[in-house]
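With one protein chain removed, the remaining protein chains of the complex are shown where they sit.
Chain lettering (A and B) follows the sequence in which the chains are written, and residue indices restart at 1 in each chain.
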Amino acid sequence: MKKYSQILELVRDANPLVHQITNYVTVNDCANMTICFGAAPVMSHAPQDVIDLDTAASALVLNIGTLDENQIEGMLAAGETASKRGIPIVLDPVGAGATPYRTQTAERFIDELSVTVVKGNAGEIGVLAGVSAEVRGVDSAGISGDAKEAAQRLARECGVTVVMSGAEDIITDGVRTLGVRNGVPLMGSISGTGCMANACVAAACCVAETVDACASAMAVLGIAGEKAACASSGPGTFKPAFFDAVYALTAEQFEAEAKIIEY
Amino acid sequence: MKKYSQILELVRDANPLVHQITNYVTVNDCANMTICFGAAPVMSHAPQDVIDLDTAASALVLNIGTLDENQIEGMLAAGETASKRGIPIVLDPVGAGATPYRTQTAERFIDELSVTVVKGNAGEIGVLAGVSAEVRGVDSAGISGDAKEAAQRLARECGVTVVMSGAEDIITDGVRTLGVRNGVPLMGSISGTGCMANACVAAACCVAETVDACASAMAVLGIAGEKAACASSGPGTFKPAFFDAVYALTAEQFEAEAKIIEY
Partner (left out) sequence: MKKYSQILELVRDANPLVHQITNYVTVNDCANMTICFGAAPVMSHAPQDVIDLDTAASALVLNIGTLDENQIEGMLAAGETASKRGIPIVLDPVGAGATPYRTQTAERFIDELSVTVVKGNAGEIGVLAGVSAEVRGVDSAGISGDAKEAAQRLARECGVTVVMSGAEDIITDGVRTLGVRNGVPLMGSISGTGCMANACVAAACCVAETVDACASAMAVLGIAGEKAACASSGPGTFKPAFFDAVYALTAEQFEAEAKIIEY
């Protein structure tokens, strides 16, 4: 597990600047989680602003959770700058499959930008992979057939690394496939766990190979979630404890508790 | 109280999808409270997105706390779809009376959409009822005359159920009037208690008669507030405890502690 635990330490040393164009629901949690993970957040969406920001940023997160036309314009401007500079772009296709607007925008970003990672739940990944899947609001409502194969297909067809979150997180670039078996159900009882993961995945991708980076970030959050669940009495007190646990997690604890398997 | 406690259990069983177009100040709290109450939140405001979302949603919340022209456009598009489908629409006229822009927009929504519930403080309800009332920022600064009568008048004139929040919450459809006497002052020392209530009211309206549903939701929050006040040492620690208390509340506790009276 040393390969993975080192990534957390590399992030903390490098303190990469992660530019995030994200939904207004969980944006505060994303900013705070970015700091707890050891990186630096900056949020901005205006086309006039993002091009200059992305000249300095180390990674870009695009999260379509509360999409509108203004945001798409800013995301494309930021994404093009990030694509030219070759920095990691993490796309979270929140609600793809729930509305055509979200599905088509996610597909457009994958087509037009150099997306590095697509991170979503089973329903969202299934919809983008073209298999039969269902999304209700922003939650997965199921996927037909093997979810892992859908993730691998999307990865291969689009040349991206896919992170499919769930009880077991699946990370695949179409060739190599990892599973992360950390985490607790309480992580699904707060809004924004997936959004926060985007920032951590993006930060990790700044310092390590993409599949390894994604697995490391997802394991950090899963382990922290396990610790926070012990320190809290419901979703409300879980969230502050979750931030604390990510902030305090050591490489030694990571190595002792990470459950990352290679398929 | 069994009639009311059952509503909480029905929400948890049905897990209704509550689409919320709301202010960016308390939107995260609204999403988390929706989950704690047993429903599923989805936030979205773009006209391109909301029409498709509202084909799947079970209820719609319109909260004008940080209104602008784009949001009005999205609210009207969502509201028209929701009106056609006959799902509950909860309107929170935040700051009506503080500015003409807010007052007129709230009145326009009541006119043009099939609004089910109007939920506000005494000042906001008084202004919409046409009695002498005052709103300072987003807080009630008083209402002249009998607040209950103002709520009943608005309910009758507009064909809506009115929820007037306060030390005693008043719920009325113009015929039947209930009072909910749960809650603590600390609920007024955090931003967003009223906004969170909208989501719970909307979820409850998906599974029960409207007046009963509103009273049940307001009582759940009031009881949870009482419990959270005991478990916290100020507004900051109150909020996480408030989420925990709603999440953990049982039907038995509800029945033992709810103070719902029929006028």
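Methods note: contacts are C-beta pairs under 8 Å (C-beta built on N, C-alpha and C of every residue); 3 or more make two chains touch, one makes a residue touch a chain.
Quantities reported herein were computed from a predicted structural model and do not represent experimental measurements.
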Selected residue (touches chain absent from view) among B:36, B:53 or B:67 = B:67
Key: Which residue of A:32, A:103 or A:116 touches the chain not shown here   = A:32
Query = Of the residues B:28, B:58 or B:210, which one touches the chain left out of the display?
reply = B:28
Remark   = Across B:16, B:38 or B:95, the one contacting the chain not displayed is B:95
Task = Quickly run down the residues of chain B that touch the omitted chain.
result = 23-26, 28-29, 65-70, 95, 98-102, 136-139, 189-192, 232-237, 239-240
Message = Could you pull out which residues of chain A are in touch with the chain that's been left out?
response = 17, 19, 24, 27-28, 31-32, 35-36, 40-46, 48-49, 52-53, 56-57, 70, 239-245, 247-248
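Operating definition for what follows: only the chains that are shown with their structure count from here on.
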Ask   = Which integer distance in Å separates the CA centroid of chain A from that of chain B?
value = 33
